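Removed: one protein chain of the complex. Kept in place: all other protein chains.
We call the chains A, B and C, going by the order they appear; numbering starts again at 1 in every chain.
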Amino acid sequence: MLSTSSYTPPADPLVIDGVTYQSRLLVGTGKYRDLEQTRQAIEASGAEIITVAIRRTNIGQNPNEPNLLDVLPLDKYTILPNTAGCYTVEDAVRTCRLARELLDGHNLVKLEVLGDEKTLFPNIIDTLKAVEILVKDGFKIMVYTNDDPIVAKQLELMGCVAVMPLAAPIGSGLGIRNPLNILTIVENAQVPILVDAGVGTASHAAQAMELGCNGVLMNTAIAGAKNPVLMGYAMRQAIEAGRAAYLAGRIPSKRFASASSPLDGLFF
Amino acid sequence: MLSTSSYTPPADPLVIDGVTYQSRLLVGTGKYRDLEQTRQAIEASGAEIITVAIRRTNIGQNPNEPNLLDVLPLDKYTILPNTAGCYTVEDAVRTCRLARELLDGHNLVKLEVLGDEKTLFPNIIDTLKAVEILVKDGFKIMVYTNDDPIVAKQLELMGCVAVMPLAAPIGSGLGIRNPLNILTIVENAQVPILVDAGVGTASHAAQAMELGCNGVLMNTAIAGAKNPVLMGYAMRQAIEAGRAAYLAGRIPSKRFASASSPLDGLFF
Amino acid sequence: MLSTSSYTPPADPLVIDGVTYQSRLLVGTGKYRDLEQTRQAIEASGAEIITVAIRRTNIGQNPNEPNLLDVLPLDKYTILPNTAGCYTVEDAVRTCRLARELLDGHNLVKLEVLGDEKTLFPNIIDTLKAVEILVKDGFKIMVYTNDDPIVAKQLELMGCVAVMPLAAPIGSGLGIRNPLNILTIVENAQVPILVDAGVGTASHAAQAMELGCNGVLMNTAIAGAKNPVLMGYAMRQAIEAGRAAYLAGRIPSKRFASASSPLDGLFF
Partner (left out) sequence: MLSTSSYTPPADPLVIDGVTYQSRLLVGTGKYRDLEQTRQAIEASGAEIITVAIRRTNIGQNPNEPNLLDVLPLDKYTILPNTAGCYTVEDAVRTCRLARELLDGHNLVKLEVLGDEKTLFPNIIDTLKAVEILVKDGFKIMVYTNDDPIVAKQLELMGCVAVMPLAAPIGSGLGIRNPLNILTIVENAQVPILVDAGVGTASHAAQAMELGCNGVLMNTAIAGAKNPVLMGYAMRQAIEAGRAAYLAGRIPSKRFASASSPLDGLFF
């Protein structure tokens, strides 16, 4: 912390599937220079839930190579296996089952079934099919999806424990392309909504929280920054800033401070 | 702090006219319920420079009324007198001189010469005239201005110690209406650039810092929130988030993560 | 035409399912004051394809009431029956079949299967199911969908003759919420892409065309304007403006006219 203050905000934990977390920032582990940088950036981010691409990351599959769990120990972090790189229902389901085996029965997963290699947009139809199979198989699913409010509600009703609409394409850094859709998803939800994918900088993360999201998941925005450790810190502050602003109740937007300057109908 | 981390970012002070400050958030004192709420919100914000509307706030002019300096003592805070409510060169100059007298020769002031009561936009012509008089009179001027890069440079060349372009109209909460102009002002400046006016929520403050601004000044966004103390905290986090993101070097925006997805020429 | 010019642009027809149309503007018939206003506004719009909500509009179902086809005769206009107000696969399919009967075997329909009454967002899952049934049944489907590029491609591959992503919620007037998604849909498409829903004013329609869309469908923006006839004219001009600008090849966006002022990575 750079400035100083004696004020401490009220506790405000994130609850996913009955488990409580202090941090609302979830981070990935890809694209770092090495495991030491991964460790430092994640420590600076304050994240407690760490998502791991099971197809690309060694969490024990290869006993002779460096193991991510050596720097992110299971007693400190919740590992959230994800299905990055899966383009079919079968691949996604198989990857979740492999992850459960590797993690001794841990059944919280982040599901993504991608549409194509260029856009990395989710394939919603196949995502719904995979959810159906995995819910029956006892998984607790945090699901990557587009920003369609109807789809988000369907995923909730099928039993997903969290719904994770994209802000923008994975790795794009564009920030929230359609804030009104994210807002509508949040307003209609009974499970946590976490923005996943597309965040590029701190203000994007803060905006997601201001819209009422329960958390944000990101990877490239931190790992791809010139200084990933400092960016990890920036994102931690941004998530707390946005959440506090949401809880504090911001002033409405007006054209001018004077009472009679409404914006309604002026939406550029 | 809600989440925990052992990471501490490097010191990164704000320097205005040779004086060093730990906080890059400057706050006003208007519109609070009472002095106790003022004190608490400002404490939560971590701000060290507190701007005071000399025409509206008692800092000793009325010995029989509550004095702001009782809750914001001069040994802890830097009081920045401002000319809010001044619509002429004469009023603004007179108000600065009164402030200097009240504050025992303190010559750092925030100058604003307003254009009209409805928009509260600055009157640039009269602002320049007042700057000319006040610089000769030994004042150190932090100057409220529009977001015109040519005007900002002129104010710097006339000797202002900081230039403070608006994000949007005072009290509007609209956030940064023209980020490219703010960026151009920052790129051309040799003095600190602080966004003043128009911030409505935490992400706006973070964005100002990400554009390279040296600080942000706000009042209504905190004082007008449902919970001003929590919003003070939110803004403190947001300023640090945005500054850290700026220093950390964010990823560029692309349409897709794939290498060949430039945005250039696609500016919606 | 208000100004005068001897220039005539090259012919540039819209082709849907092998049929050629001179106008790229498609309009609805709801919400007008009366049939005469409907007729005048549609005449001013230059539209040739007129979409009709079969559940709400009399095109012969009720022989004793005014018939829309009396003012929009079939020898002049192509009537495009739509399934507005249908929230289930069954209702949508039944409505298409009723329309075909009423229109003597005409099999071009606009399919919409809505998710809920508040947002009027499409239900993508049920839309896909209805498409499957209707394609087998010989219908030529122009399909209302969200702005998800993967879903748009699936609808094309299932045999829809045109794909019609929303700009924004039906009746909102918000304009294109996510231009990059619309652009991605256009870039990937082999069938006409028409923006449907959410257009509020002329510049929105022009922007849709500039993104490369083949046409725009709207209703409320014209029927709900203070002067629907003049707005019909405005939209006709806007569609032609946007199409011509797209074909003419606009200048790229730059920060400044000088050669070295790229925008890439600066996406606010």
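Just so it is clear, contacts are C-beta pairs under 8 Å (C-beta built on N, C-alpha and C of every residue); 3 or more make two chains touch, one makes a residue touch a chain.
Being a predicted model, the structure only gives us computed values, none of them experimental.
Student: Go through chain C and note every residue touching the omitted chain.
Tutor: 1-9, 11-12, 22-25, 40, 43-48, 117-120, 169-175, 200-207, 210, 220-221, 224-245, 247-258, 261
Student: May I ask you to list the residues on chain B that touch the chain which is not drawn?
Tutor: Output for chain B: 115-116, 119, 121-125, 128, 146, 148-151, 153-154, 168, 174-175, 177-178, 180-181, 184, 267.
Criterion: only the chains that are shown with their structure count from here on.
Student: Any idea how many Å lie between the Cα centroids of chain B and chain C?
Tutor: 47
Student: Using mean CA coordinates as chain centres, what's the gap between chain A and chain B in Å?
Tutor: Chain A and chain B have C-alpha centres separated by 33 Å.
Student: For chain B, jot down the residues that touch at least 2 other chains.
Tutor: In chain B, 207, 252-253, 255 touch at least two other chains.
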